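In this view, the complex is presented without one of its protein chains, the others remaining in place.
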Amino acid sequence: MIGTALFFLFAGLAIACAISMVYHRNPLYSAISLVGVFIALSCLYVTLAAPFIAAVQILIYAGAIMVLVVFVIMLLNLEEDRPHSRLNYLYALGGGLGVLLLAQTFFIFYAVMRSPNQPADQTLSPGKTLSIGQAMYTEYLLPVEIVGVLLLMAVIGSVILARKLTAPQIELVVEKELEIRKEEDAKDGLGIAL
Amino acid sequence: MEPSLGSYLALSGILFTIGAVGVIYKRNAIGMFMCIELMLNAVNLTFVAFSRYYGDTTGQLFVFMVMSVAAAEAAVGLGIIIAFFRNSMSVDVDDASILKN
Partner (left out) sequence: MEQVLKTAFPFIVISVGILLAFQGVLMIVAYTVLAERKVLGWMQGRVGPNRVGPWGILQPFADLLKFIFKEDLTPDKSTKFVYFLAPMVALTCALMPIVMYPFGPRIADPLSWLVPYVADIQYLGDAVAWIAEQAKNMPLTIARIDVGVLFVLGITSVGVYGIALAGWSSNSKYSLMGGLRSSAQMISYELAMGTSVIGAVLLAGTLDLNGIILAQTQSPFKWFIIPQFIGFVVFLISAFAETNRVPFDLPEAETELVAGFHTEYSALKFALFFMAEYVNMFTVSMMCTVLFLGGWYVPGLSYLVDPGSIPYALISHVAFIGKICAFLFLYIWVRATLPRFRFDQLMNFGWKFLLPVAIANVILTIVAVFFLNR
């Protein structure tokens, strides 16, 4: 009874915040709404007996990713979106996709409701931090390592992307490039001037 | 009484739909980025729900992986958005057309 009430409360909150995110043209309002969705989902994870995932959800999504997004929005001082000027068929495409996905959702709901599969024992709690950690470092060690490499790549990539090249630096890079090419050409003995 | 697996899947489907429609309607790069995050979260919800109803830890582990990938995506994506803003003074995806013609 209480579980159902909590589910509808947080589900309603999540859907309302999600709609508000798509509806608002101001990017900061969208970001705040998205934080609302994340917090509602985190509460749902607690009711699903997954406190570790709930805590990590708040820590990573609400506390790190969205803070970065808000920071970028404030840094760039973004104004409201201009009204849509793209081709109008995108509206039709978006609407069609939405209807299709909703239909699929309702079909899944209907199918799961009708399916004879019984859920496993409800007293099992797979959300224990210990069991997650054990699974992570024994059975799924390779994916964890790959994710680590991916994060390293992301760090290096974002540093390269976000560094600011001033005009003299850009000239320096171009000059160096030209010098290297000249040297290579001289080595090849072709001597083609650039 | 606990809500059934179907209701969690339905909620996840609705959130995914909103996110997918948002990606098409938004023209702001940051807005699109946020809609993609919403879709990832909708998928995470199905993972956790299945993990709960089948008593298996694997689902929650995958949520963890998805979150790491989302963090990497945020770092690189926001880097690209800032670099793009420096060049064209806008984050509108329609302005990202210098390779046209």
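For reference, chains read A and B in written order, and residue numbers begin at 1 within each chain.
The rule is short, and it goes like this: contacts are C-beta pairs under 8 Å (C-beta built on N, C-alpha and C of every residue); 3 or more make two chains touch, one makes a residue touch a chain.
Since the structure is predicted, the reported quantities are computational estimates derived from the model, not experimental observations.
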Neighbouring displayed chains - absent chain, whole complex: A
Candidates A:A16, A:I58 or A:L151 - the one touching the absent chain: A:I58
Sole residue of A:L28, A:L93, A:V112 or A:L151 that reaches the chain not shown, by the stated touch rule: A:L28
Contact residue for the chain not shown (choose from A:F8, A:F71 or A:Y91): A:F71
For chain A, residues in touch with the removed chain: 28-29, 32, 35, 51-52, 55-56, 58-59, 62-64, 67-68, 70-71, 74-75, 77, 128-129
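One rule holds in what follows: only the chains that are shown with their structure count from here on.
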Chain A-touching residues of chain B, taken from the complex the two chains share: 1-11, 13-22, 24-28, 30-31, 33-35, 37-38, 41, 44-45, 48-49, 51-61, 63-65, 67-76, 78-83, 85-86, 91-92, 94
Residue numbers on chain A that touch chain B, as the complex places them: 1, 3-4, 7-8, 11, 14-15, 18-19, 21-22, 27, 30-31, 34, 37-38, 41, 44-45, 48-50, 52-53, 56-57, 60-61, 64-65, 68-69, 72-73, 75-76, 78, 81-82, 84-86, 90-91, 93-95, 97-98, 101-102, 104-106, 108-109, 112-113, 119-122, 124, 126-127, 131-132, 135-136, 140, 143-144, 147, 150-151, 153-155, 157-159, 161-162, 164
